[in-house]
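Missing here is one protein chain; the remaining ones are kept as they sit in the complex.
Labels run A, B, C and D following the written order; every chain starts at residue 1.
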Amino acid sequence: MNLLDQFFILIAVALLSITVLRNFRINDKMAPLWYGLMVVMLVRMAAVAYDGATLTSAFNIEILGFNMHWQFNALSWFFAIITVVAALASAIFMSGDWGRQYRELYEGQGGNYGLLQLALILNVASMLLLLASGDLLSLFIGWEFVSWASFLMMVLMPSKTAKKAAVKYVVYAMFGAMALLAALAIIYSNSVSFSGSLEFEQITQVFAGMDKGPQFSLALLFFIAFAIKMGLLPFHLWQAVAYAETPGPGAAFLGAISSRMGLFAMIIVIIQFIGLGHLQGMSIGLPFINMQTLLAWIAALTTIIPTYIALQQHDAKRLLAWHGVGQGGYMLLGLIMFDSIGSAGGLMHVLNHASYQAALFLTVVAVVYRTGTSDLNKLGGLVTQMPLSFLVMLIGIIGLAGLPPMNGFVSKWMVYRSLLLNGEPLLFVAAVLGTLGTILSVYKLIHNTFLGQLRVEHQNIREVPWSMMVPMLGLSAIVFITGFMPGLILPWIASVQETIGLPVIIHHLGGIEYAKGGLDMIWVSGILFYGFGVGALIFYFLGSKAKRVHQYDNYAGGHFLSADVKYHYSNNFYPGLMHLIGDWYRGSFKWMEQVIVSALSFVSKLFENMYRSRQPVMLLVIVVVVALFSIYKNTAGVSS
Amino acid sequence: MNDLNNKLNDILSRVNGIKITHKRNRRVRVDVPADSLTTLLELIKGQASYVHLSAITCVDWIKDNEFELVYHVWSYEENCLISAHTRIDRDEAKFVSVYDLYKPADFFERDIYEMYGVFFIGSPRMEKFILTEWHGMPPMRKDFDSEAYVQETFNWTEYNPDWLQELTDQGGGIAIKPEDIRLSGCLHNMATHRQRDKLKATQKVGKGWKS
Amino acid sequence: MRPENYQAVQLGESNEYEIFIGPNHPGIEGNYALKLVLDGDIVVKGTTDAGYLHRGFEKLMEGRLWIQNLAIVPRICVPDPAPMEVSYSLAVEEIMGIEAPIRAQWIRVMQLELSRVAAHLFTFGGHAATTGMYTPMYWGVADRDLVLDLFEDFTGGRVYSIYNIPGGVRRELPNGFLEKLSNLLDYLESRQNDYDNLLFTNQIFVQRAKGVGILSKEDALDYGVTGPNLRACGLAFDVRRDDPYLVYDQLDFDIPTQQAGDAWARILVRRDELFQSIRILRQVIEKLPTIKGPIRTPIPNPLSWNVRAGEAYARVESSKGELAYYVVSDGGDKPYRVHVRGPSSMHAVQTLEYLAKGARLEDVAQIMFSLDACPPEVDR
Amino acid sequence: MNGLHILSELLLMPLIAFVVGLMMVLMMRKISARIQRRIGPPFFQPIYDIVKLYGKDTQISHGLIHDIGIIMAVGGYIGAEILLPVPGMEGIADKGGIITLSYFLMIPSLGMALGVGQCANPNGSIGISRALTSMLAYDVPFIIVVFGAAWHYQSTSLVGMIEYQQMNSWGIVEMPFLATAGLFALQGMLGKQPFEIYIAPAEIATGPMVEMSGKYMGGLFVMQTFQLYTAGVLYASLFLGGGESWLSLLPKAFLVVAIPMSIAFMFPRYKTEDVIRILWKWPVMLALIGLAFIL
Partner (left out) sequence: MKKELLIKEKQAKRTNPLAHVFDDFIDFCQSKSLFMLHYCTGCGAIELPPAMTSRFDMERLGIQPMVTPRQADILLVTGYVSVKTLKRVILTYEQMQAPKYVIGICSCTVNGGMYWQSYATAKKLNDYMPVDVYIAGCMPRPEAVLEGLQRLKENIKNDRKQQKGSAWKEYFANYDTYLGNQQHLFGDDWQTPVDIIAEAKLYGLEGEGTYGKNTEKLAKVQQPLLPQEMKL
């Protein structure tokens, strides 16, 4: 029984315990413990992360002649540690006062706290199952589990929007699962090179033996299946609303890692097994656009468009969720470059994004906990009331915006560096556009929540309790430390790169080494903090002390401000930009989504009507006619 | 010109109780009773293109216990100004707004409401306008004594430099202190010989001091 | 303010917020205030707040002698004081039934037109400064100062000349004055090119000013808009031509108009008017030496001067629009009632509120300056 | 590179930037005065202003973040100055590169944004919203220019770029289109007319500065000196071959800063969306043409 088996047993026990105890108070204290134990287990497996070894579970199943087995390598470990830490943070967050409030508020209306705990552990378990999958079939099974577990999490919020969003998600997810199944079917049915197993390596063989056309459709099917989970560009519409409407810490967990499962699968299938050569070999119509360019552009557009949609949101959770969609683009963009720096950046961004996204989501949930709203137009000036939450959000947004010295900067720097080295100016500009849009929108987030005019109804609120504060602070510490010393993470990244067969990055504690301009975050942060230090010296030692004033003591063109004046600028925060781009993307994407939604509802109505139709005989007749026709058609084809 | 005048006279004569005075070229004064003023304005706006309300003036005839309202209306086509005078009771200071006819009336009516306390029925913004922080009686009424109010409310700067003191000692200088007199009396007093002599003396001494 | 203003109040559900432009704000002309309710950068509602400059002028004038009032009338509109004096004098003259001598009338025309030149030079700078262009303001004000030098030369006062009295003007022109005037006009004309290059053909300025604060002709008539603002909407009306006073009917000048009715049209009309004024001044220079005679009709002792009972409505064209004084005398030594109809009272309240609604925040100041509103005329 | 050297660089580089920046501020004000047919301020005026502001007896703060915003604004620029290589002091500058530097330049904006945000003044917030929008506008051409330069010199290190130029020929000769686009972006970066929308006194009472008093305002004045210096030296390093010595670097930097200044006082400001439109049109087009030549 190796470590992986023990790990699985631990998960199973945790699952069982939480399932049984979910409606008891003791579970609140137990749940974080289980996740803590999982972290410990993963740390014990650190050899996987540093040496690039593979742990294979003794447990396997034989179905229909296919062997399903599970294994852990550096890649799985890397994603697993992020998953478990995010779950740990969420679990601690909801174990205390938050859970109490949730019970009080929603227990009567269909919300169920025990179910939330269950959903969390189910999500973790299914994700770990997926991460450990050793062949395509177990990947598919894990994939299905993950989809349904997420769905369970999403429907927990007793609100119509949440239900609607969750159903929308399920429709998308089913579509993705169908695509994955279809891809499996193609591999299975490709009799030429199929050797009777669904091991991952099989893909490479099958792929190599195919013509261009089927190759393309196989790649496309895989891509669609994973892109839907990841929320890549044409399939980005479901994710944000669904995540935003998930109950508090659940949203943090989902937003941090859930959609990265798509990336995980994409790394295995498209990066590891299909590989650069095939991708470049597949050209679509035009000679200079190959699959790699296409994927890169999808990734780049995914960074831009959801980011600018986020800019328009006035609900804090939705804003963050949209950013979650957008940041996925950076990861794929880095990976699709297939070089050491870019792919390292892409991989590292998974961790970085998870850390600050969870921190930010938890902060927003903390604000909601105190104020009862996440509407950015109904907040403001909370910094004096909730200074630590402000600090966490500040660190989070610096990370999200990718500014030094937080970890977001490191991974984005690597992606940029790689784009520079590969000579991709337009992708580079696209990535920068995404970053700039992020800066704009995160400033809006922090300004509208924590800065500006404090509303009367919020004048007596307090900082959130420590049970919520600790995970927030812990996550922000990760954001800062991995930014200051990315070398702590980079060995894992290097072994992941080794595992999936990409060039390996040369790293040290402060960052990466590269002949023509590397990055040393210890120096960069050092210089920055030196600058801040000098700035603080100048500020505090020169000039007299400053007097704190009330917010009515403010310049209003000589006018007297009074309590009934709404003096906080929050709505439509970037009007200039919106005059330029607002109509365009508002119109086009609304239109697109409407098309999808109405097409789906049309199809579902169609089937519904068929089933409910009064004359089942007619249906039978139609089926028979169609069947006969197709048989005739086929036989005719054979005979001729 | 005469044709126009005739046409105008025709229109004007339709109004009850009207008195028309041709004051000079391009100036017509009409006096109407209060209840036919709106009819008059409707007529001249609708039928004689008097579209420009130049001003509404209120005059406080306190002796007659009446307010006089004067509507100055100009026609861009005929280039002629009609001043329509009407009088309303001072104690019950209410009148009909002409905002429906002339939008600028909003400004003038607000102004008159504030300065004289004449309420215009139907005017859109009968509220504080210029004197938002004034709580006394409408100040433009003749019975409001601005100077008395000022003397009560404000202080004055003492200005008594040595050179002026010297002059005063010699019998010159500022002979009448502001608080001693009220303006109404001031200039008459100054016009008297005694004051003039003093004034001259001041000037003389003043010159001497300067050199 | 008052304590009740600081009582806790729940803010409404609306996402609109308020911005106060004025009374102490660079985007407002003089001491005036505009409260804007904004959604993003679109003005939902603009409310003017007047009264900061209120002195009770009309009350003050009822308490002063006919001649004393001359000292305070120009103070009603600071940038363009001359029309105030002339209008008041004309009204008193009308009640008295006297007329200023012909030479005095020509001198008054000269004074009025010089004042118009000064006011317009001032306005260009202000308008340009609201769009972030400060150089025209520096140039314009400096060139205006040269005009003020001339004022000082022939009236003794730089800004407030108090040069008119009922019945004529106060003193004769100094020697060689017309020559100086002529030189100044030459200089101003030579600057035309500079101003055109800097401001009137500056593409960014044109882009900023075009389509801002559009006032249709019907709206303009509705809201009682007069002067250059009305002419920018396409109606060629000018009190100087259509209700002539002084000797304007003997002068040859055009009435510049534009059709668009936006800020750009308004500043263009002012620019053209500036050169029309120069044209008038040239005619004055030509004509004035040929007119000999007194500059004043004799009036009784001004300290005990009882103007006969009557009333008069005297209109002149100031640089802002139609200015009128309605003077009522009950036969006493002081006016019984003086009503000042400042052109800006129409522009600065209703028209401004109308134009501000739906405008962009960037354009609000420009709209106000392009209307050339003068708040003291509102407050009086 | 020993400790003493590093220490002297850490101390001297911001100090030099400050002094040179002061001269640039003076130059800017003199240029504006000459265009407006005035004399302009005396030689020491910029330093008087800053000392005066820091010497204020009382000042207000709207809270801790207001203070921290100013510290971040000044501190971010001090950090950026250290990453700018200048003659004789290239040791630390080598640790960062052009990408790091361009990110450093965003930190003061963010700091100022935070500080202004706490003031709860909509004028300030509108100013920040406009400033960030115009940052979005000018960063796009700027980033293409940076990309082009880094690609051309095959290095992201500014030191490497300067070396390349001193070995071969100046960037402006080899990449004239990119250099022109860079000048455009510079105008936007300095926030001078026609891209001055976030200051806009006539609408939002000088935007971000609205609630700044005493040393807060002083901090912004110091920031302005750094900003001008950074713009001048960065452009000189990218396209004008940096400097073999201070004597050759400073004239270049002053010349670079003088160009936007001379343009600024002849134009009004664009509206926000026009800023984006104009900056995403002409400079981007120029930069892409330039890129096409070197790729």
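Just so we're on the same page, a residue touches a chain if its C-beta (ideal position, glycine included) is under 8 Å from a C-beta of that chain, and two chains touch if they have at least 3 such contacts.
Note that the structure is a prediction, hence the values are computed from the model and not measured.
Within the full complex, the chain left out of the display is in contact with A, B, C, D. Checked against the hidden chain, the listed residues C:Tyr17, C:Phe122 or C:Tyr163 yield one contact partner: C:Phe122. By the touch criterion stated above, the residues of chain B touching the omitted chain are 131-134, 136, 139, 144, 146-147, 149-150, 153-157, 159, 178, 183.
For chain C, the residues touching the chain absent from view are 1-3, 6-7, 23-26, 30-31, 51-56, 59-60, 63, 71-72, 75, 78-79, 122, 125, 137-139, 141-142, 144-145, 148, 158-160, 376, 379. Mapped onto chain A, the interface with the missing chain covers residues 381, 383-385, 387-388, 454, 459, 462-463, 544-545, 547-555, 558-561.
The rule is short, and it goes like this: only the chains that are shown with their structure count from here on.
Innermost chain of the displayed assembly, by C-alpha centre distance to the whole-protein C-alpha centre, is D. More C-beta pairs touch across one of A-D and C-D than the other; that pair is A-D. With centres defined as mean CA coordinates, chain B is found 74 Å away from chain A.
Distance from the chain B centre to the chain D centre is 59 Å, each centre being the mean of its Cα atoms.
In chain A, 556-557, 567-569, 573, 575-576 are the positions where the chain touches two or more neighbouring chains simultaneously. Multi-chain contact residues, meaning those touching two or more other chains, occur in chain C at positions 17-19, 21, 25, 41. Chain B makes touch with chain C in their complex at residues 24, 26-27, 51-55, 57-60, 70, 72, 74, 76, 79, 81, 83, 102-104, 106-107, 115, 129-133, 139-140, 142, 144, 146-147, 183-184, 187, 190-191. Here chain C touches chain B in the complex through residues 49-51, 54, 56, 58-60, 62-65, 94, 221-224, 226, 235, 237, 242-243, 303-304, 311, 313, 315, 322, 324, 326, 328, 336-337, 339, 341, 345-346, 349-350, 378-379, going by the rule given at the top. Across the complex, chain C is touched by residues 35-38, 122-123, 126, 193-194, 196-197, 199-205, 265-272, 274 of chain D.
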